[in-house]
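Apart from one protein chain that is not included, each protein chain of the complex appears where it belongs.
So that you can tell them apart, the chains are marked A, B and C in the order they are listed, and the count of residues begins at 1 in each.
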Amino acid sequence: MTTTLYQRLGGAKGIAAIVDDVMTAHLNNPAVKARFENIEDMDHAKKMACDFFCAGTGGPETYTGKDMLTAHKGMNISEQEYLAVMDDTVAAMEKNGVNEDAKNDVIATLYSLKDQIIRV
Amino acid sequence: MTTTLYQRLGGAKGIAAIVDDVMTAHLNNPAVKARFENIEDMDHAKKMACDFFCAGTGGPETYTGKDMLTAHKGMNISEQEYLAVMDDTVAAMEKNGVNEDAKNDVIATLYSLKDQIIRV
Amino acid sequence: MTTTLYQRLGGAKGIAAIVDDVMTAHLNNPAVKARFENIEDMDHAKKMACDFFCAGTGGPETYTGKDMLTAHKGMNISEQEYLAVMDDTVAAMEKNGVNEDAKNDVIATLYSLKDQIIRV
Partner (left out) sequence: MTTTLYQRLGGAKGIAAIVDDVMTAHLNNPAVKARFENIEDMDHAKKMACDFFCAGTGGPETYTGKDMLTAHKGMNISEQEYLAVMDDTVAAMEKNGVNEDAKNDVIATLYSLKDQIIRV
(Lines give C-alpha, C1' and ligand atoms only; values in the text may rest on other atoms or scores of the structure.)
Protein backbone atom coordinates (compact mmCIF):
# COMPACT_ATOMS: atom_id res chain seq x y z
CA MET A 1 0.00 0.00 0.00
CA THR A 2 1.38 3.36 -1.01
CA THR A 3 1.70 6.11 1.53
CA THR A 4 -0.08 9.30 0.50
CA LEU A 5 1.68 12.67 0.55
CA TYR A 6 -0.89 13.57 3.21
CA GLN A 7 0.48 10.83 5.45
CA ARG A 8 4.08 11.74 4.71
CA LEU A 9 3.34 15.33 5.77
CA GLY A 10 2.01 14.06 9.09
CA GLY A 11 -1.70 14.11 8.27
CA ALA A 12 -4.03 16.92 9.32
CA LYS A 13 -2.00 17.59 12.46
CA GLY A 14 1.32 17.79 10.63
CA ILE A 15 -0.15 19.97 7.92
CA ALA A 16 -1.74 22.33 10.48
CA ALA A 17 1.68 22.78 12.12
CA ILE A 18 3.26 23.54 8.74
CA VAL A 19 0.52 26.03 7.83
CA ASP A 20 0.94 27.76 11.19
CA ASP A 21 4.66 28.21 10.58
CA VAL A 22 4.08 29.33 7.01
CA MET A 23 1.69 32.07 8.07
CA THR A 24 4.05 33.29 10.79
CA ALA A 25 6.87 33.38 8.24
CA HIS A 26 4.74 35.28 5.70
CA LEU A 27 3.99 37.96 8.31
CA ASN A 28 7.74 38.48 8.64
CA ASN A 29 8.72 38.19 4.98
CA PRO A 30 9.12 41.66 3.39
CA ALA A 31 8.08 40.30 0.01
CA VAL A 32 4.58 39.34 1.14
CA LYS A 33 3.90 40.68 4.63
CA ALA A 34 1.75 43.55 3.30
CA ARG A 35 -0.67 40.99 1.85
CA PHE A 36 -0.88 38.83 4.95
CA GLU A 37 -1.03 41.64 7.52
CA ASN A 38 -4.13 42.72 5.67
CA ILE A 39 -6.00 39.43 6.19
CA GLU A 40 -8.90 40.11 8.55
CA ASP A 41 -9.71 36.59 9.64
CA MET A 42 -6.39 34.76 9.94
CA ASP A 43 -7.99 31.69 11.56
CA HIS A 44 -10.23 31.28 8.56
CA ALA A 45 -7.30 31.78 6.19
CA LYS A 46 -5.34 29.09 8.02
CA LYS A 47 -8.27 26.69 7.97
CA MET A 48 -8.71 27.20 4.22
CA ALA A 49 -4.97 26.62 3.66
CA CYS A 50 -5.06 23.44 5.77
CA ASP A 51 -8.13 22.08 4.01
CA PHE A 52 -6.63 22.85 0.61
CA PHE A 53 -3.36 21.20 1.51
CA CYS A 54 -5.05 18.17 3.12
CA ALA A 55 -7.54 17.56 0.33
CA GLY A 56 -4.89 18.07 -2.35
CA THR A 57 -2.44 15.59 -0.82
CA GLY A 58 -4.83 12.71 -0.37
CA GLY A 59 -6.43 13.44 2.97
CA PRO A 60 -10.12 12.92 3.80
CA GLU A 61 -10.74 16.65 4.40
CA THR A 62 -12.89 18.64 1.99
CA TYR A 63 -11.77 21.98 0.62
CA THR A 64 -14.71 24.34 0.31
CA GLY A 65 -12.80 27.46 -0.63
CA LYS A 66 -12.33 29.12 -3.99
CA ASP A 67 -10.29 27.41 -6.70
CA MET A 68 -6.76 28.77 -6.98
CA LEU A 69 -7.43 30.95 -10.02
CA THR A 70 -10.46 32.60 -8.44
CA ALA A 71 -8.72 32.96 -5.09
CA HIS A 72 -5.88 34.98 -6.65
CA LYS A 73 -7.86 36.86 -9.30
CA GLY A 74 -7.11 40.57 -9.38
CA MET A 75 -4.29 40.34 -6.83
CA ASN A 76 -1.63 40.61 -9.56
CA ILE A 77 0.78 38.42 -7.63
CA SER A 78 4.39 38.70 -8.80
CA GLU A 79 7.10 36.07 -9.26
CA GLN A 80 8.81 37.53 -6.19
CA GLU A 81 5.74 37.00 -4.04
CA TYR A 82 5.11 33.52 -5.41
CA LEU A 83 8.67 32.42 -4.60
CA ALA A 84 8.49 34.02 -1.16
CA VAL A 85 5.48 31.82 -0.41
CA MET A 86 7.29 28.78 -1.82
CA ASP A 87 10.37 29.56 0.33
CA ASP A 88 8.37 30.00 3.52
CA THR A 89 6.55 26.73 2.81
CA VAL A 90 9.77 24.82 2.18
CA ALA A 91 11.34 26.26 5.35
CA ALA A 92 8.25 25.27 7.36
CA MET A 93 8.41 21.73 6.00
CA GLU A 94 12.08 21.49 6.94
CA LYS A 95 11.37 22.85 10.41
CA ASN A 96 8.66 20.21 10.84
CA GLY A 97 10.91 17.36 9.75
CA VAL A 98 9.26 16.58 6.41
CA ASN A 99 11.58 14.34 4.41
CA GLU A 100 13.24 15.24 1.12
CA ASP A 101 10.89 13.26 -1.12
CA ALA A 102 7.71 14.68 0.38
CA LYS A 103 9.21 18.16 0.27
CA ASN A 104 10.05 17.81 -3.40
CA ASP A 105 6.54 16.59 -4.16
CA VAL A 106 5.12 19.71 -2.51
CA ILE A 107 7.56 21.92 -4.44
CA ALA A 108 6.54 20.34 -7.74
CA THR A 109 2.86 20.67 -6.82
CA LEU A 110 3.21 24.35 -5.89
CA TYR A 111 5.10 24.89 -9.13
CA SER A 112 2.26 23.25 -11.08
CA LEU A 113 -0.16 25.79 -9.57
CA LYS A 114 1.97 28.79 -10.52
CA ASP A 115 -0.01 29.86 -13.57
CA GLN A 116 -3.18 30.00 -11.49
CA ILE A 117 -1.45 32.33 -9.04
CA ILE A 118 0.89 34.80 -10.77
CA ARG A 119 -0.55 37.86 -12.48
CA VAL A 120 -4.04 36.38 -12.98
CA MET B 1 0.36 85.29 -11.89
CA THR B 2 1.62 81.74 -12.00
CA THR B 3 -0.27 79.12 -13.89
CA THR B 4 -1.14 76.08 -11.76
CA LEU B 5 -0.27 72.57 -12.89
CA TYR B 6 -4.04 72.01 -12.95
CA GLN B 7 -4.38 74.70 -15.62
CA ARG B 8 -1.40 73.39 -17.57
CA LEU B 9 -3.04 69.95 -17.66
CA GLY B 10 -6.19 71.48 -19.13
CA GLY B 11 -8.22 71.78 -15.95
CA ALA B 12 -10.88 69.26 -14.94
CA LYS B 13 -11.71 68.51 -18.57
CA GLY B 14 -8.11 67.91 -19.58
CA ILE B 15 -7.48 65.78 -16.53
CA ALA B 16 -10.63 63.71 -17.13
CA ALA B 17 -9.41 62.98 -20.67
CA ILE B 18 -6.00 61.92 -19.35
CA VAL B 19 -7.55 59.69 -16.67
CA ASP B 20 -9.78 58.05 -19.29
CA ASP B 21 -6.78 57.23 -21.44
CA VAL B 22 -4.79 56.02 -18.44
CA MET B 23 -7.50 53.59 -17.40
CA THR B 24 -7.86 52.24 -20.95
CA ALA B 25 -4.08 51.76 -21.11
CA HIS B 26 -4.01 49.99 -17.72
CA LEU B 27 -6.62 47.51 -18.94
CA ASN B 28 -4.26 46.62 -21.78
CA ASN B 29 -0.98 46.67 -19.86
CA PRO B 30 0.06 43.11 -18.88
CA ALA B 31 1.84 44.43 -15.79
CA VAL B 32 -1.33 45.79 -14.19
CA LYS B 33 -4.40 44.66 -16.14
CA ALA B 34 -5.27 41.98 -13.56
CA ARG B 35 -5.71 44.71 -10.93
CA PHE B 36 -7.80 47.01 -13.11
CA GLU B 37 -10.00 44.34 -14.72
CA ASN B 38 -11.00 43.52 -11.18
CA ILE B 39 -12.36 46.98 -10.39
CA GLU B 40 -16.12 46.69 -9.99
CA ASP B 41 -17.10 50.33 -10.35
CA MET B 42 -14.78 51.82 -12.97
CA ASP B 43 -16.74 55.10 -13.12
CA HIS B 44 -16.17 55.61 -9.43
CA ALA B 45 -12.47 54.73 -9.78
CA LYS B 46 -12.11 57.27 -12.57
CA LYS B 47 -13.90 59.95 -10.59
CA MET B 48 -11.63 59.33 -7.59
CA ALA B 49 -8.55 59.49 -9.83
CA CYS B 50 -9.77 62.75 -11.42
CA ASP B 51 -10.57 64.35 -8.08
CA PHE B 52 -7.21 63.29 -6.66
CA PHE B 53 -5.36 64.63 -9.68
CA CYS B 54 -7.37 67.88 -9.77
CA ALA B 55 -7.11 68.62 -6.07
CA GLY B 56 -3.43 67.75 -6.00
CA THR B 57 -2.51 70.01 -8.91
CA GLY B 58 -4.22 73.14 -7.65
CA GLY B 59 -7.77 72.72 -8.90
CA PRO B 60 -10.90 73.66 -6.93
CA GLU B 61 -12.12 70.03 -6.76
CA THR B 62 -12.16 68.17 -3.46
CA TYR B 63 -10.76 64.68 -3.13
CA THR B 64 -12.86 62.64 -0.73
CA GLY B 65 -11.15 59.30 -1.27
CA LYS B 66 -8.63 57.46 0.88
CA ASP B 67 -5.13 58.85 1.31
CA MET B 68 -2.57 57.11 -0.90
CA LEU B 69 -1.15 54.90 1.83
CA THR B 70 -4.56 53.64 2.90
CA ALA B 71 -5.70 53.22 -0.69
CA HIS B 72 -2.82 50.87 -1.50
CA LYS B 73 -2.54 49.10 1.87
CA GLY B 74 -2.33 45.33 1.53
CA MET B 75 -2.11 45.37 -2.26
CA ASN B 76 1.64 44.72 -2.16
CA ILE B 77 2.23 46.74 -5.32
CA SER B 78 5.56 46.04 -7.00
CA GLU B 79 8.05 48.36 -8.69
CA GLN B 80 6.98 46.87 -12.01
CA GLU B 81 3.35 47.78 -11.41
CA TYR B 82 4.21 51.25 -10.14
CA LEU B 83 6.27 52.01 -13.26
CA ALA B 84 3.58 50.58 -15.52
CA VAL B 85 1.14 53.10 -14.04
CA MET B 86 3.72 55.89 -14.44
CA ASP B 87 4.31 54.88 -18.08
CA ASP B 88 0.62 54.78 -18.93
CA THR B 89 0.16 58.18 -17.29
CA VAL B 90 3.05 59.73 -19.19
CA ALA B 91 1.80 58.27 -22.48
CA ALA B 92 -1.69 59.63 -21.79
CA MET B 93 -0.26 63.09 -21.08
CA GLU B 94 1.69 62.99 -24.34
CA LYS B 95 -1.39 61.85 -26.25
CA ASN B 96 -3.33 64.77 -24.79
CA GLY B 97 -0.68 67.33 -25.71
CA VAL B 98 0.57 68.13 -22.20
CA ASN B 99 3.82 70.05 -22.49
CA GLU B 100 7.21 68.86 -21.29
CA ASP B 101 7.32 70.97 -18.12
CA ALA B 102 3.89 69.94 -16.90
CA LYS B 103 4.67 66.31 -17.74
CA ASN B 104 7.87 66.44 -15.71
CA ASP B 105 6.04 67.98 -12.77
CA VAL B 106 3.57 65.09 -12.81
CA ILE B 107 6.43 62.56 -13.05
CA ALA B 108 8.17 64.11 -10.04
CA THR B 109 4.89 64.19 -8.11
CA LEU B 110 4.12 60.54 -8.87
CA TYR B 111 7.67 59.69 -7.85
CA SER B 112 7.20 61.52 -4.54
CA LEU B 113 4.18 59.30 -3.81
CA LYS B 114 6.06 56.06 -4.50
CA ASP B 115 6.67 55.08 -0.90
CA GLN B 116 2.97 55.35 -0.15
CA ILE B 117 2.24 52.96 -3.01
CA ILE B 118 4.87 50.20 -3.32
CA ARG B 119 4.73 47.23 -0.95
CA VAL B 120 2.76 49.03 1.78
CA MET C 1 19.03 -1.29 -10.06
CA THR C 2 17.75 2.24 -9.89
CA THR C 3 17.49 4.32 -13.02
CA THR C 4 19.34 7.62 -12.74
CA LEU C 5 17.64 10.91 -13.56
CA TYR C 6 20.23 11.14 -16.36
CA GLN C 7 18.79 7.99 -17.93
CA ARG C 8 15.21 9.13 -17.40
CA LEU C 9 16.03 12.36 -19.25
CA GLY C 10 17.33 10.35 -22.20
CA GLY C 11 21.04 10.52 -21.39
CA ALA C 12 23.43 12.95 -23.04
CA LYS C 13 21.41 12.95 -26.26
CA GLY C 14 18.10 13.61 -24.53
CA ILE C 15 19.61 16.32 -22.38
CA ALA C 16 21.24 18.01 -25.38
CA ALA C 17 17.85 18.15 -27.11
CA ILE C 18 16.28 19.68 -24.00
CA VAL C 19 19.08 22.25 -23.66
CA ASP C 20 18.69 23.21 -27.33
CA ASP C 21 14.98 23.83 -26.84
CA VAL C 22 15.58 25.72 -23.61
CA MET C 23 18.04 28.10 -25.27
CA THR C 24 15.70 28.75 -28.19
CA ALA C 25 12.89 29.46 -25.74
CA HIS C 26 15.07 31.83 -23.68
CA LEU C 27 15.87 33.83 -26.82
CA ASN C 28 12.13 34.35 -27.26
CA ASN C 29 11.15 34.92 -23.64
CA PRO C 30 10.82 38.65 -22.88
CA ALA C 31 11.84 38.08 -19.26
CA VAL C 32 15.33 36.80 -20.15
CA LYS C 33 16.02 37.31 -23.85
CA ALA C 34 18.25 40.34 -23.20
CA ARG C 35 20.62 38.12 -21.20
CA PHE C 36 20.76 35.31 -23.74
CA GLU C 37 20.97 37.46 -26.87
CA ASN C 38 24.10 38.87 -25.30
CA ILE C 39 25.91 35.51 -25.06
CA GLU C 40 28.80 35.60 -27.48
CA ASP C 41 29.54 31.90 -27.74
CA MET C 42 26.18 30.13 -27.65
CA ASP C 43 27.71 26.72 -28.54
CA HIS C 44 29.95 26.96 -25.50
CA ALA C 45 27.04 28.05 -23.32
CA LYS C 46 25.00 25.06 -24.51
CA LYS C 47 27.89 22.67 -23.91
CA MET C 48 28.33 24.00 -20.37
CA ALA C 49 24.59 23.65 -19.73
CA CYS C 50 24.60 20.07 -21.06
CA ASP C 51 27.64 19.08 -19.02
CA PHE C 52 26.19 20.63 -15.88
CA PHE C 53 22.86 18.89 -16.39
CA CYS C 54 24.48 15.54 -17.28
CA ALA C 55 26.97 15.52 -14.42
CA GLY C 56 24.32 16.67 -11.95
CA THR C 57 21.81 13.97 -12.87
CA GLY C 58 24.15 11.01 -12.63
CA GLY C 59 25.77 10.93 -16.08
CA PRO C 60 29.44 10.15 -16.75
CA GLU C 61 30.14 13.64 -18.16
CA THR C 62 32.34 16.05 -16.26
CA TYR C 63 31.29 19.65 -15.69
CA THR C 64 34.31 21.94 -15.91
CA GLY C 65 32.45 25.26 -15.70
CA LYS C 66 32.03 27.62 -12.79
CA ASP C 67 29.97 26.60 -9.78
CA MET C 68 26.46 28.07 -9.82
CA LEU C 69 27.18 30.86 -7.35
CA THR C 70 30.25 32.05 -9.24
CA ALA C 71 28.51 31.69 -12.58
CA HIS C 72 25.72 34.05 -11.55
CA LYS C 73 27.73 36.44 -9.38
CA GLY C 74 27.07 40.08 -10.15
CA MET C 75 24.24 39.35 -12.58
CA ASN C 76 21.60 40.30 -10.00
CA ILE C 77 19.13 37.79 -11.37
CA SER C 78 15.53 38.40 -10.31
CA GLU C 79 12.77 36.02 -9.28
CA GLN C 80 11.07 36.77 -12.59
CA GLU C 81 14.13 35.71 -14.57
CA TYR C 82 14.67 32.62 -12.46
CA LEU C 83 11.09 31.45 -13.00
CA ALA C 84 11.31 32.21 -16.72
CA VAL C 85 14.27 29.84 -16.94
CA MET C 86 12.38 27.25 -14.90
CA ASP C 87 9.32 27.59 -17.16
CA ASP C 88 11.32 27.25 -20.36
CA THR C 89 13.08 24.19 -18.93
CA VAL C 90 9.82 22.54 -17.91
CA ALA C 91 8.28 23.25 -21.32
CA ALA C 92 11.34 21.78 -23.05
CA MET C 93 11.10 18.64 -20.93
CA GLU C 94 7.43 18.28 -21.80
CA LYS C 95 8.16 18.80 -25.50
CA ASN C 96 10.81 16.07 -25.31
CA GLY C 97 8.50 13.59 -23.62
CA VAL C 98 10.13 13.56 -20.18
CA ASN C 99 7.78 11.86 -17.73
CA GLU C 100 6.14 13.52 -14.74
CA ASP C 101 8.44 12.06 -12.10
CA ALA C 102 11.66 13.03 -13.86
CA LYS C 103 10.22 16.47 -14.55
CA ASN C 104 9.39 16.97 -10.90
CA ASP C 105 12.88 15.88 -9.86
CA VAL C 106 14.36 18.51 -12.17
CA ILE C 107 11.97 21.17 -10.80
CA ALA C 108 12.98 20.33 -7.23
CA THR C 109 16.66 20.37 -8.19
CA LEU C 110 16.39 23.75 -9.92
CA TYR C 111 14.52 25.04 -6.89
CA SER C 112 17.33 23.81 -4.61
CA LEU C 113 19.81 25.90 -6.64
CA LYS C 114 17.73 29.08 -6.39
CA ASP C 115 19.75 30.76 -3.66
CA GLN C 116 22.92 30.38 -5.72
CA ILE C 117 21.22 32.13 -8.63
CA ILE C 118 18.93 34.96 -7.50
CA ARG C 119 20.46 38.31 -6.53
CA VAL C 120 23.92 36.90 -5.72
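Basically, a contact is a pair of C-beta atoms (placed from the backbone, for glycine too) under 8 Å apart; a residue touches a chain by one contact, two chains touch by 3 or more.
None of these values were measured; they are calculated from a predicted model.
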Chain not shown, its touching partners among those shown: B, C
Option touching the unshown chain, where B:27, B:48, B:68 or B:83 are the choices: B:83
Touching residues on chain C - with respect to the absent chain: 30, 32, 34-35, 37-38, 73-76, 78, 80-81, 119-120
Contacts of chain B with the absent chain, listed as residue ranges: 78-80, 82-83, 86, 90, 103-105, 107-108, 111, 114, 118
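FYI, only the chains that are shown with their structure count from here on.
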CA centroid of chain B to CA centroid of chain C, Å: 42
Between chain C and chain A, distance of the C-alpha-averaged centres to the nearest whole Å: 26
Approximate Å spacing (C-alpha centroids) for the pair chain A, chain B: 35
Residues of chain A engaged with two or more neighbouring chains: 78, 80
